[in-house]
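For this view, one protein chain was removed and the others were kept in their places.
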Amino acid sequence: MNPANTAFVLVSAALVMLMTPGLALFYGGMVRGKNVLATIMQNFVLLAVIGVQWALVGYSLAFGPDVGGVVGSLEWLGLQGVGAEPFKAYSETIPHSTFMIFQAMFAIITAALITGAWAERMKFNAFLVFILLWSTLVYDPVAHWVWGDGGFLKGLGALDFAGGTVVHINAGAAALAAALVMGHREGYGKEAFIPHNLPMTILGAGLLWFGWFGFNAGSALAADGLAASAFVATHLATCAAVLSWLATEWLVRGKPTTLGAASGAVAGLVAVTPAAGFVGPMSALLIGLGAGVFCYLAVLAKVKLGYDDSLDVVGVHGVGGLWGALATGLFASKAVNDAGADGLFFGNPALLGIQAVAVLVTIVYSFVLSFVLLKVVDALLGLRVARDDEVAGLDLTEHQEAGYSL
Amino acid sequence: MNPANTAFVLVSAALVMLMTPGLALFYGGMVRGKNVLATIMQNFVLLAVIGVQWALVGYSLAFGPDVGGVVGSLEWLGLQGVGAEPFKAYSETIPHSTFMIFQAMFAIITAALITGAWAERMKFNAFLVFILLWSTLVYDPVAHWVWGDGGFLKGLGALDFAGGTVVHINAGAAALAAALVMGHREGYGKEAFIPHNLPMTILGAGLLWFGWFGFNAGSALAADGLAASAFVATHLATCAAVLSWLATEWLVRGKPTTLGAASGAVAGLVAVTPAAGFVGPMSALLIGLGAGVFCYLAVLAKVKLGYDDSLDVVGVHGVGGLWGALATGLFASKAVNDAGADGLFFGNPALLGIQAVAVLVTIVYSFVLSFVLLKVVDALLGLRVARDDEVAGLDLTEHQEAGYSL
Amino acid sequence: MNPANTAFVLVSAALVMLMTPGLALFYGGMVRGKNVLATIMQNFVLLAVIGVQWALVGYSLAFGPDVGGVVGSLEWLGLQGVGAEPFKAYSETIPHSTFMIFQAMFAIITAALITGAWAERMKFNAFLVFILLWSTLVYDPVAHWVWGDGGFLKGLGALDFAGGTVVHINAGAAALAAALVMGHREGYGKEAFIPHNLPMTILGAGLLWFGWFGFNAGSALAADGLAASAFVATHLATCAAVLSWLATEWLVRGKPTTLGAASGAVAGLVAVTPAAGFVGPMSALLIGLGAGVFCYLAVLAKVKLGYDDSLDVVGVHGVGGLWGALATGLFASKAVNDAGADGLFFGNPALLGIQAVAVLVTIVYSFVLSFVLLKVVDALLGLRVARDDEVAGLDLTEHQEAGYSL
Amino acid sequence: MKKIEAIIQPFKLEAVKEALHGISVQGMTVTEVKGFGRQKGLREVYRGMEYQVDFIPKVKIEVIAPDDKVETIVKTIMTAARTGRIGDGKIFVSPVAQVIRIRTGETGDAAI
Amino acid sequence: MKKIEAIIQPFKLEAVKEALHGISVQGMTVTEVKGFGRQKGLREVYRGMEYQVDFIPKVKIEVIAPDDKVETIVKTIMTAARTGRIGDGKIFVSPVAQVIRIRTGETGDAAI
Partner (left out) sequence: MKKIEAIIQPFKLEAVKEALHGISVQGMTVTEVKGFGRQKGLREVYRGMEYQVDFIPKVKIEVIAPDDKVETIVKTIMTAARTGRIGDGKIFVSPVAQVIRIRTGETGDAAI
């Protein structure tokens, strides 16, 4: 037990927790005023829903004693035996409960990310049912594969420092399924869907950036040189992605936008997540530069492809996570973290292959299962609010509230 | 001296500090737009007012060398002798000044909580005078009784990990006195008092939740298994309270609201505060479940009972704190913290009795003294703004500002 | 290496990072609605611009191996050799990369502070060019003089715990140059320039206060008694400045304002910054009291003097930093920090002289070079947007966005 | 038919609405406006700068009514909106040539 | 010349605008208003308190037009704004004595 590491991971857990309200604001500012509360609510309530699910079953499924490499057993249901003693396979220096609660925040934010795909049109009850199923049947197993003691992708040697695959690709694939299943918002292509409050979005981006230091540096599970390295990589990739998103936008559209800066930051944070603890600062810069360009183009491509992923979960988290996971296969270096591996640019092309496999498995599993689950919930409850309710706005019709009464 | 513990408590102090701006937003979003600044101001300025009071006299009264079990002596006026050396009775491993500043943030937020009771109608000068008197004559002694070295409720064996009694019940009782003394807002029962900016309230709730990890886990005063346990209990109780508040609301009113989610979160945070370091995770879940239901019903009851506690300080902090203090008597377990005690469900009914005594003493003392102090200040300065000023809004009439000029 | 110190400084770095979004909101709320995004953008984008500049050249210039006492060499370009090993001259107990990233956040916020001077009228491209030049040619050398190993002001014995000279006076002098070079906003003196969203400004102030604990306490670079002492001094000076600003305002104008409370807080934080690790709590109180009065009067004086420093960077950061640097010469005490020095009130008048020299050198260098750089950029690109664009607002004309579409 | 426009104090809106309901006027349209007149606006202070806010927030009520109801409506508004202090506002009556209810196509008094 | 004022459902604004463009009406002025009428507002709930929001957000379109175009414009608005449900709104037509274009000083029909 090391109190410094415990302090660091507990504070990191608090930082990651703050990312969910941060995301709520990031998303909330981008929708129209009539849907601001419904959008925020779908994030905020996940703190509670997934928080409880995690304690009851999720943690056990994701990190519990391995069952065939694919899922954790039910031994730790209700956090049985998850106490002050460290669990060595995850960390020898912090209480097991500290690791558990740190990971809880990851499960929460992952589910929250997806909500951007169906913003402004999904029923609250259907949302609750779907997300519970998704977290239990998709997130928990995937987390086990990659991070769980005995997980098969971990066994393969796939690297995912803080969740490029588990969190972002996973959420992005689910978001794509959701956008396809749910269809366009009313008025799509005809009306202007203009963000109602961009300062709120920027505030959200600021809180996300802040919390992400806990996400990535905290994933070192110790307050050491590795944590510092991950912290630095996180910051530099994010900086670079802001610049490259803005530069691309400036070239393509003629003006750099504030929403572009915020989006670029998130893209950079996403892309560096899997790599944070495996790459040096200059590699992180390059990963960030790539993220800003690729995600911006992915967002533009959405319009061409014609699906309505309201807040660009696919373009930012899916594509950013994909780039980050592959980039880990390019830029990872044992000089930075010898518990990791060397990537293509450091003489080991095999890692890129392994990363590609991990990515592919996750995309296919997450997309297919999400698609099926959405169809099931649609059949049972209906996924979309009534047309009139959508026009009137979900704040009033789903929650009987108004965001603003100025 | 342990640097890890020092780091942990300093960071916790910063987190608790952030709760006061968080509360300012939580409250500020719930009032009408014409009172947003006045409401925020009454919270923000307390950082300064109680901050200075604490350094000059408050800390000495609350934690200074005991005088008859009821109050601290004046030996530490102006922080004399409160320096880098640990003060063993409070912690052997962190500087005395660290403990002092951590506790300062508690004194600040407690005073701030009460401001919700008289929101939208209290004069700023009367508010300043009252709150200074209250903090000195009510908060400081009560803190001494429960937490001070030699305090009589501590001697009795009452458990209050992070302030259910000292902070929440204390504030709730004062709020009730304030609501009764000040009377209804103009237009009460006739006009709709609709929150002017709920996203602001949600942001506030998010910051409160975040900061509360410092409040509760930080109260372990060490980065150890106990802190981790308190952190986990805090999160789970809060999650459960969000769910139970929403569920009750859904049953009673037909829709789950965003304000309900935020309110439930605060209710859960309040209720788990006294228990955080004494109960296991499943007990915390149950405490949270209770908090959501009880506080929601208490808020409904207010309307029946007819007093105008503008922002439900009594219903959320009073009732939530009461439930939490008693629940500590039910769910506390030496298996979690052997410096604590067993509660009723762990074979020791005596603890519940002790908790009840501590609660009762605090409620009576706080309510009576608050009532008297309010009457005195009313006689001297008048508590309420003029009717016309209330109609025009306190932002303009008390501060010559407008919240928004969009 | 000490993990507790590493944890403390990493978390502090995250806190300081949050100050820039905090400042964005603090400033963003004070401008008119049509310029909210442009104002926020100029802060947010600096995270990225200076973040990258710092990694590529800035850190090496500021902290790299000394060249003649005036600047760092280029040895550490691209963070070469800045890794997990501590660099003893700065700290023996934390990774060099941790120190580097902590300092990165200082370089960012300093540049961001200046943007308040030209708010509502500067072109985005000219801003980018100027700020890059400024950070490289002004900030980096000045940081080297005061904090760099071998810096000449450090050699002189000038004390600047967390950046009164390097950050605030430096930014204030640049801001004065900018206000003079750029001239008045359209409508200055005729139209009312009313803050469009004061709750946003208060939120910003709250985040600044929170983050400033990382700024000042983190500057101890260790989780020890000194960090605790700096933390306490920071809080108390800020509290006192809020009170003294409000009191002065109350006397002069008849009402205490919310913006006054927020401004007082920032003034106190600024003034205590150089002193935080060298003064006791009661000295900090006095420094804060002075800051509130002096900065308030400086802001009033601006109107008389007739320059248009839009958001009072000179009055708050310039004057506050000046007062803080000199006050360090008055109140510093070896009893608090024996690595420091005694000030005038502790028997050593020499320190005050040294502080005055450091201040003077910084003001002259920063003002003159800023002035020249602004003139150069003006000649190349033009500093100001077109008159019509200024009337229409910079959000639309510089970024093609609108802050709100409620 | 006539259009009756009343510029009133915002806090009187509730009372005026009630009073109009009392004489069976159900329909009306309300707009937030800024009034300039004899009533002086408040001063606001920001960082020591004082600004006279020269407009006053007001509310404009528009009611379309048959000619024979105009007098009653005007009187009702007057009574309900009056505080007797400067700034109580004005009522303007102007001619309307035609009224149509969109839903049904009804015109004239039937459409009101 | 006449002024045509239409109070319509906000979500019909786009359709009405398109329809008016279709008959070559380019100029109009739009205001956000609160409508009171037969249509009932929604209930909002805050911490268990239920409030009937009695006004409905509406949009007012004002078009000044030469006398001979009034009928077409009114018909066009009617068709485009109609859903057939309560709350569709009203159209009022009233006389205008003079119109001036500020930029050029043109008056009468030429100024529209």
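The chains carry the letters A, B, C, D and E, assigned in the order they are written, with residues numbered from 1 in each.
Everything that follows uses one rule, which is that contacts are C-beta pairs under 8 Å (C-beta built on N, C-alpha and C of every residue); 3 or more make two chains touch, one makes a residue touch a chain.
Only a predicted model underlies this, so the values are computations on that prediction, with no experimental measurement involved.
Shown chains touched by the hidden one, complex as a whole: A, C, D, E. When the whole complex is considered, the residue among A:43, A:93 or A:263 that touches the unshown chain is A:263.
Against the chain not displayed here, subunit C makes contact via residues 190-191, 391-392, 396, 400-402. Contact residues of subunit E toward the unshown chain are 3, 17, 26-31, 64, 94-103, 105, 111-112.
For subunit A, the list of residues touching the undisplayed chain reads 192-195, 249, 252-253, 255, 257, 259-260, 263, 296, 299-300, 303, 312.
Methods note: only the chains that are shown with their structure count from here on.
The chains in contact with subunit B as well as with subunit E are A, D. Chain centres here are Cα averages; for subunit D and subunit E they lie 18 Å apart. Centroids of subunit A and subunit B (each the mean of its C-alpha atoms) stand 34 Å apart. Counting partner chains per residue, subunit A has residues 2-4, 7, 11, 197, 203, 400-402, 404, 406 touching two or more of them. Touching of two or more other chains is recorded for residues 44-46, 53 of subunit D. Chain pairs recorded as touching, per the definition above, are A-B, A-C, A-E, B-C, B-D, B-E, C-D, D-E.
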